[in-house]
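Here the complex is missing a single protein chain, while all its other protein chains stay put.
This part shows subunit A:
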Amino acid sequence: MKVKIKCWNGMATWLWVANDKNCGICRMALNGCGPDCKMPGDNCLLVWGQCSHCFHMHCILKWLNTQQVQQHCPMRRQEWKFKE
């Protein structure tokens, strides 16, 4: 019997690439979603900073809004810049 694959229907789930498991701000899973979002996925994006820390987009934006003078990373207090 010779068997050859004609077509293949594969399934894959996508996950965010991040070194941490949890968001530093809300302490929830990065691959999950923040406290404000209902569903993980395209709606709840992740954001990386130049310091290579990773947060939920909503979480970091909230944090940055509360900061008056200088925007810095909530983990290390370095200056915060979005990684492009």
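Some observations on this one:
What we mean here is this: a contact is a pair of C-beta atoms (placed from the backbone, for glycine too) under 8 Å apart; a residue touches a chain by one contact, two chains touch by 3 or more; residues count from 1.
Everything that follows uses one rule, which is that contacts and distances are computed from a predicted model.
The listed options are "Cullin 4B", "Cytosolic iron-sulfur assembly component 2B", "Vacuolar cation/proton exchanger" or "Peptidase S26 domain-containing protein", and the UniProt record of the chain not shown names that protein "Cullin 4B".
Contact residues of subunit A toward the unshown chain are 1-18, 31-33, 38-42, 46, 48.
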